[in-house]
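Here the complex is missing a single protein chain, while all its other protein chains stay put.
Just so it is clear, A, B, C, D and E label the chains in written order, and each chain counts residues from 1 on its own.
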């Protein structure tokens, strides 16, 4: 299952909600305001690093660029829309 | 300042955000999905009791009834729309 | 007191518009003046007379129109927000008028209390 | 693969509609089929031809209409959600058609992947 | 259920009334039930609040849609109805405070249910 997070994890619980259900090995992708979850140096960085043991974490390039975000947490993978489509080929998706 | 919370505190950080800024003595009112914050017996009950030392906590009756909520945290005051208008006469409001 | 009401969300999708309506009624019942209701962002969608809810549901536009006409309240729909969402002079219902964002600034200056209903 | 796309939010207010559009373009570029785009809840507001955004902004309805006609994709606007929000046959733009909720069930049965864009 | 029945699921994760998500999820359950598919309904997070007993919409004119939830099994023959135990507990609710009594599941069953479906939608 590919879990899609589109709300800022500083403001919404949808990221933490999703983690309660996501099994080990299920990828998580941040897009729209969700991309703020991938910012390096934020108070969420530790949490992101913690879950990377269990989940591949992706972030959508186009939404990073729109918001001027360049420094993202080490190990988070940038994908563009073509890459997102590729992930949905491999996985069913849940939009939180 | 009267702080108005209309989003479920189980899903949104707006309640906790508001508390960072609200000074002691400022009332807080739950309405719309915010009223779930006032449910007795939930995992938030301790937090609500904690802040009641600093803030009067109100909850909108009409939104409680719509959602079938009867048991609310001891000390939380129920007001109807007339009561809410009364609070806005006394205070400026912030809608979170 | 002189109240201003600002509505940022559309009908049915969010409760914001219902809450604003109930608040406005209660404020009038207590003898307050409502200087203006300003419909902004998706709030402009409250004003369309094309709205046709199911027969057993509330008709949010008609509720608003009745409130405006019965109490002679000024209802302003933000022109830029409206155009972007397909709301224009042809579809705006009785009681609403389309106006500029400056009318929100006027309201913020004039009202004793400005209450926002939002997502 | 055969994709279905479900859109639950209106244009401009949320990014959901922009994201869905970008996703649909990328899926087509990769050679996938889009069986249907279903516009539901505030998503129905994407379909109005009365939309007039500012000249320096994207025109979300026209983007969608072009996508539908160029690629012969089925765009269905939920009739109950539409009526409630003032969207009817007169205002629906080229490329969209109004249809029943059953067409979303059909899509869920038929599509290999159903992707939701929401608030 | 028809012979070519597909596994479909509607997930409720949003509180009722504050937004229309819960209501529209329910509309979909009713529609899908008419298609005689292999249908599952799941309540997680704030979605469990849609089932609270005692809703009274008389003050507002907002439609109280809990009678339709109540009718899912007896009228619409929806039999697979699950609820996340942890979501219910964190909101201080028990099954007997709900208008229907879905089968309690642990959170680690949620993603499995999603994976099993041909498609699902979350409201």
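The definition used in the following text is that a residue touches a chain if its C-beta (ideal position, glycine included) is under 8 Å from a C-beta of that chain, and two chains touch if they have at least 3 such contacts.
Every value quoted in this text rests on a predicted model; they were computed, and no experiment measured them.
Student: Given that one chain is not shown, what are the shown chains it touches?
Tutor: Every shown chain touched by the left-out chain: A, B, C, D.
Student: If I consider the whole complex, including the chain that's not displayed, which of C:24, C:98 or C:111 touches that chain?
Tutor: C:111
Student: Across the whole complex, list the residues on chain D that are touched by the chain not included here.
Tutor: 12-15, 18, 22, 56-58, 63, 119
Student: Contacts of chain A with the missing chain: which residues?
Tutor: That gives, for chain A, the contact residues 6-8, 10-11, 32-33, 36, 39-43, 45, 62-63, 65-70.
Student: For chain C, which residues touch the unseen chain?
Tutor: Residues 4, 6, 8, 40-41, 80-81, 101-102, 104-105, 108-109, 111, 113-114, 116, 118-119 of chain C touch the chain absent from view.
In this text, only the chains that are shown with their structure count from here on.
Student: So which chains count as neighbours of both chain B and chain E?
Tutor: Looking at chain E and chain B together, the chains touching each of them are A, C.
Student: Between D-E and C-E, which chain pair is linked by the larger number of C-beta contacts?
Tutor: Output for the comparison: D-E.
Student: So, what's the distance in Å between the C-alpha centres of chain D and chain B?
Tutor: Here chain B and chain D have centroids separated by 37 Å.
Student: How far is the middle of chain A from the middle of chain D, if each middle is the mean of its Cα atoms, in Å?
Tutor: The computed centroid separation for chain A versus chain D comes out at 25 Å.
Student: Residues of chain D that contact two or more other chains, please.
Tutor: Residue numbers touching two or more other chains: 41, 80, 113, 116, 118-119.
Student: Hey, what residues on chain B touch two or more of the other chains?
Tutor: Only 6-7, 10-11, 32-33, 62 qualify.
Student: Write out all the pairs of touching chains, ordered by chain label.
Tutor: The complete list of chain pairs in contact reads A-B, A-D, A-E, B-C, B-E, C-D, C-E, D-E.
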